[in-house]
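Not every chain is included here, but those present sit where they belong.
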Amino acid sequence: MEQNGNQNRGTGDRADLVPRFAGQGYTCEQVAERRAWVEAKTGASLELVGSYSIPSEDLRGNVENPVGACQVPLGVAGPLDVAGEHAQGRFYVPLATTEGALVRSYERGMVALTRAGGVTARVSLDRNRICPVFCFPDVASAHAVAAELPERLDVLRAEAAETTRHGRLAGLDCQPVGRDLFVTLSFATGDAHGMNMIAAAADRVCRWIVEHTAAERYLLFSGASSEKRASGSILAGGKGKRVVAGARLPRRTVRAVLQTTPERLVDLWQHTVVGHLQAGTFGYNGHFANGLTALFIACGQDVANVANAAVGITRFEQTEDGDLYASVTLPSLTVATVGGGTGLGTAPECLAMVGCVGSGKALKLAEIAAATLLAGELSMGAAIAEGQFVDAHEQYGRNRPPAVDDPHPAGGEGGG
Amino acid sequence: MEQNGNQNRGTGDRADLVPRFAGQGYTCEQVAERRAWVEAKTGASLELVGSYSIPSEDLRGNVENPVGACQVPLGVAGPLDVAGEHAQGRFYVPLATTEGALVRSYERGMVALTRAGGVTARVSLDRNRICPVFCFPDVASAHAVAAELPERLDVLRAEAAETTRHGRLAGLDCQPVGRDLFVTLSFATGDAHGMNMIAAAADRVCRWIVEHTAAERYLLFSGASSEKRASGSILAGGKGKRVVAGARLPRRTVRAVLQTTPERLVDLWQHTVVGHLQAGTFGYNGHFANGLTALFIACGQDVANVANAAVGITRFEQTEDGDLYASVTLPSLTVATVGGGTGLGTAPECLAMVGCVGSGKALKLAEIAAATLLAGELSMGAAIAEGQFVDAHEQYGRNRPPAVDDPHPAGGEGGG
Amino acid sequence: MEQNGNQNRGTGDRADLVPRFAGQGYTCEQVAERRAWVEAKTGASLELVGSYSIPSEDLRGNVENPVGACQVPLGVAGPLDVAGEHAQGRFYVPLATTEGALVRSYERGMVALTRAGGVTARVSLDRNRICPVFCFPDVASAHAVAAELPERLDVLRAEAAETTRHGRLAGLDCQPVGRDLFVTLSFATGDAHGMNMIAAAADRVCRWIVEHTAAERYLLFSGASSEKRASGSILAGGKGKRVVAGARLPRRTVRAVLQTTPERLVDLWQHTVVGHLQAGTFGYNGHFANGLTALFIACGQDVANVANAAVGITRFEQTEDGDLYASVTLPSLTVATVGGGTGLGTAPECLAMVGCVGSGKALKLAEIAAATLLAGELSMGAAIAEGQFVDAHEQYGRNRPPAVDDPHPAGGEGGG
């Protein structure tokens, strides 16, 4: 077990690299051999890591230096009735997590929503974005190109189309900052996440711009498109799908299932939105990150996209007749049903649970995700409003056997 | 397969709930029975989900309504030499991901750092925080309590100690906003994440405050502590561990392994930090979210914490003698080695790979995590600076067999 | 002197109101009578306040309950050579301030810029914005209107045109958040600030929307257009003019006038941009607020707009041949040359100093303002980089007679 020794410090020579195999080494034997090497180097036993059931050659393109797979417990929450443009019907949602009480809490919100007649969901924008930056000799030349480039959209679109049949350059926005020019390129990427696809297309567009304008050079990623990070600009229409989900919940349903009242939830909203302001958070929500993470791990999404997708706005309002109107708005929900990890191992099984396998299903998945988050917001909001958060976690948390088999616990995760 | 039909919309009665079992149902048979029910309801086959190797009773406390486990491919990257106060030696880091090129990219950064002599890492703060809000009748009474409460820290600490032996109330900060009072409670939580622990302790403290002051009521979570979300306040010292990692890389190492120069990386930094400003992001980094997510899934961390942990600051500087000084600062790195999912299934095996199983290891894990992220920043930064991002992904991305077995690809994930 | 007594607390009856006069009271006598009343009520002597030279009837429409005028010291800084599309030539800029060293510091930057060949400036966008919010019964109806409204731009433009000849509805952006719909209306307002003009036009548009869609009601101001406040959305193209100004400064000029080097300024930039990230500021600049405030007071601008106009990005870069390229980007510069206070008293005189009186001059003023701010950034940056900030203030600050008559002090204001 070498890791705590210093004998090799400062060398890092090739002998210490994780073993290389022909064709990168994705056969079962090569994975096993590599795993054994790691076990020898680190002293760890990787038995469970090695007991994976994904065909090992399928790992190619999704991971390098493979040694097996990690297992994340999978629970299921529902029923969740959704009335979207793409998702319609009753759903049972797969949630992969190790956080006790999370699944139960989302389930409680789903029951409340379903009893209330279900969730309405809509996708209002579906774009992935990339923002290269171009360097110019002075502000005048950057300004001139910013003024002219939008008129060349057709040419740029043709360039992009040379690299991909699936992504289409939909729009262009130029922002000069000093003598730099930030060019946001918006793409329609169908059911794929499409980041690699649009990177290749954007690279082609960039080369055209450098050849045909005063731009001296470019960086393909400028940081301005907020890939995998939270930002203020996401709220104005971020990467991926912009989705809204809402429901009207009768007072009696709020009382019966969530064990609170519309007034309490609105009161909670007013106080905690100020807490968010005080912290300087983007948007406002109770725990989008929890539900998104669990759904993303289950469904083979790029889980790091939680960083941007978790920015959004939850609202609890009282209607004129005393009911609750609850909604979530997700400006940057990055979900896919083809490509990436969506076809690998357990992911297609989880996608199948919600009828979202393959082409033509990404918008459906987006609506289901938004409805799921709305359930989580209601349940955790109710738990906090009624002071039941701690009790719920003591009931469902690790190593605490439940006193009763209550189907509607108050809990939730990580209120913040 | 019921999910696309509307026959049951609006009812959500108990018969539609995921089946309930005595003791919540964590035996293998109960899990299988539940899985069969879900298969019947949704039409999905859950064969791979069902082929999990975590002992099913171990799932209790980590997930409800369990139907099995998801599998996430695990790669390993290294060698990574770290010289921390807690982590010392050579490490091989487990990364669970489905994003092609990610592991290879982090590996490339690790090789560069290790050849350069390794990474220095330090933890400067180790606190978890919770911020309840108290409602007062007017601004004067909220102000008065804000002025007095810090003097009662000892009493509050004693109250908190009634609920837990592991968490200690370390500090108190009062911020009146109108007639509300936001009270940030800082806890030392040892090697546990400790959110549930400090929620229970804080609840006790809150009750004391309501009993002994003019406060009329409280909400345990105000939103001000930025649990599982990005915020500006995180940068001033957020939840969890505040960690810094840095390394000086000789120009020749930058050239040989990263295939770029210090000048190019500093130039990249200057342009992309402006891109971050333009987007209105918190802090600056290339893709913290990628490495954190992969490490968190592997090591049984609460993956939703990526939302806060991914806020931080990367720096590339040129030294006076022309080398590169690179660093990452992570104000809110939430890692644990006990509790939560850290003891479950594949997680302890991955933690064992980096020598971080159990008590006394959380700070070590924090230093290794920071060093890992630094590797990722260098590698992706170099790829973007040199215009090699697209090539690297075409080489390692899904379904594209590599032309060569180059150990040092340029790639990285999701540059944003 | 009543203000410290409590005898009238809680009444606030009409007798305590500042005196009312027929026609609101804008004659000299009425102003004097009101001033005397205030003197009697408060015990203050308002002799200097009363010695104003603006014709008193001119105050109508600009202030209510007038008692005179405040005097703010006016300095002048220059020469400043500008090569804009609208501003061309040599300028002397009026700066109204009470902050010692401010005028001298801006002057120093101007001398550097002018010796370097002057400042290039460009206006890339000229829009004022207002964002009403519409309330809908549910997310579906809000979504539907968001999808359709952009197609009705012509109708809405005609409605807006009924209220004003000067403002033109240029664009429309719909953002549903839950069941609310935020509709940003962009107007071209010519040389006027135009906030009142576009409020009236927007109100008309809003009424049309409520009459013709499912919208139940509206609020004319939603907070989303960032009038008179800083925000992340400003950086993506805010209210008013988006302006950039830049200059290449030879190393010898940086040395001779600013007494520093390009390297030092770039080093300063790198460290202080991290400081801005650490604070969670929007954008990056040294002290835009100082120059803007002084120019706005002098030129009769709406000074409260400094809150939005001071958001922007300063850059210091080293060119390949070792010179300095410096630039400022101002996404939301709100300046006017007609309407508001621009025609009142000393304001037209100050506008005349820079050739910006009346119609057709707002873009010229915008370019001059940007060039002025660039001068301030250079001078203060140099002072901080060279550790001369304190000395400069001790030389020029209040009650400290200068040791020498150096025309190029290091100082600046409020480095933050």
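For reference, chains read A, B and C in written order, and residue numbers begin at 1 within each chain.
In the analysis below, contacts are C-beta pairs under 8 Å (C-beta built on N, C-alpha and C of every residue); 3 or more make two chains touch, one makes a residue touch a chain.
What you see is a predicted model, and the numbers here were worked out from it, not measured in a lab.
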Whole-complex copies, counting every chain including the 3 in place: 4
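Everything below uses one rule, namely that only the chains that are shown with their structure count from here on.
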Interchain centroid distance [CA atoms averaged], chain A/chain C, Å: 39
Residues within chain A bordering two or more other chains: 175, 177-178, 180, 231-233, 280, 282
Chain B-facing residues of chain C, complex: 232-233, 235-236, 269-270, 273-274, 276-280, 282-284, 313, 315, 317
List of chain A residues in touch with chain C within their complex: 120-122, 124, 138-140, 142-143, 146-147, 175-180, 231-233, 235-237, 244-246, 248, 280, 282, 313, 315, 317, 325, 327-329
